[in-house]
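With one protein chain held back, the other chains of the complex are shown just where they sit.
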Amino acid sequence: MTEEQTTIEVGNDELLGAVADFRSQGYRLVQICCTALADSTEINYSFDKDYRFMNLRLTVRPGEEIQSISIIYWSAFVYENEMSELFGVRIRNIVVDYRGQFYRTAVATPFITPRADAANDTEKE
Amino acid sequence: MSFLSMTRNIAQNLFEGPSTRRYPKEKREYEQKSRGMIGIDIEACIFCGLCSRRCPTEALTVRKDRKEWEIDRLRCIFCGYCVEVCPKKCLSMANHYSPCVTVREDAIHLEKQAPGPAKEAPADETT
Partner (left out) sequence: MSQRNVIPFGPQHPVLPEPIHLDLVTEDETVVEAIPSIGFVHRGLEKLVEKKDYQDFVYVAERICGICSFMHGMTYCQAVEEIMGVAVPERALYLRTVWAELSRIHSHLMWLGLAADAFGFESLFMNCWKLREGILDIIEATTGGRVIFGSCKIGGVRRDIDDDTMKGIVGKLGSIGREIRHSTDVFLNDYSVQHRLKDVGVLSGEDARSLGTVGPVLRASGVAMDTRKIGYASYRDLKFEPVVEKSGDCHARCRVRVREIFQSIDLIGQAARKMPSGDIAIKVTGAPDGEFFSRVEQPRGEVIYYVKANGSKNLQRFRVRTPTFANLPAMVKMLKGASVADVPNIILTVDPCISCIER
């Protein structure tokens, strides 16, 4: 292993508290990433301090709304706008909200095609 | 803080001559390892189709029944994967690009094996 990576699962109500803890300890936000699973969406918030990598994992059910962390880390607005536009995650109180105009895709939420399509493709190959 | 720090460069450029190649009078010399167009020794090919399966851009088509090997040169990304996986090592990579074409269909290059006696039986293969 090149480096040790710690992942902590959090719930929707613990998210802001955990993020604020990281902020006060001096961690910087590395990235926010979204994965579309079969029946839910998994969001990873990554932080780093002095090359020590920490990860918060939040699982969101479809239709559930989450709070934006851009009030704590201002730079998170870029990631959150991208997530809400490509994956359809509902986030409230983003500091700079593009309201769906960040990427201006022709198809709304293009990254969450139903998994059945992908399964059909792999069977044909 | 200096005012004339670029003078040395300018003087050098004045006396060195142009830095660009006078193409087409001077042709480009490719390096020995440059990746370029794919060539095939069609007589050695056994039409297994491994190259066309591994090609990332699907530029190769292999038809075993008609003993044809076809490459779409404009789709090829010169990665060299086909050359690596060929079991008979009949594919090779030249060090220059393919010549340019004016119509897209001219880029598709077909090689057909001449009809002749059947290839040696698989039991004779040492690889």
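We just call them A and B in the order they show up, numbering each chain from 1.
The rule we apply is simple: a residue touches a chain if its C-beta (ideal position, glycine included) is under 8 Å from a C-beta of that chain, and two chains touch if they have at least 3 such contacts.
Since we're looking at a predicted model, the values are computed, not measured.
J.: With touch defined as in the header, list the contact partners of the absent chain among those displayed.
T.: A, B
J.: What residue numbers in subunit B mark contact with the hidden partner chain?
T.: Contacting residues on subunit B, toward the hidden partner: 1-3, 5-6, 8-10, 12-13, 19, 31-35, 54, 56, 77-81, 84.
J.: For review purposes, identify every residue of subunit A that touches the missing chain, sorted by number.
T.: Counting over the whole complex, subunit A touches the hidden chain at residues 1-3, 5, 26, 28-31, 33-36, 44, 46, 51, 53, 55, 73-75, 77-79, 96, 101-105, 110-111, 118, 121-122.
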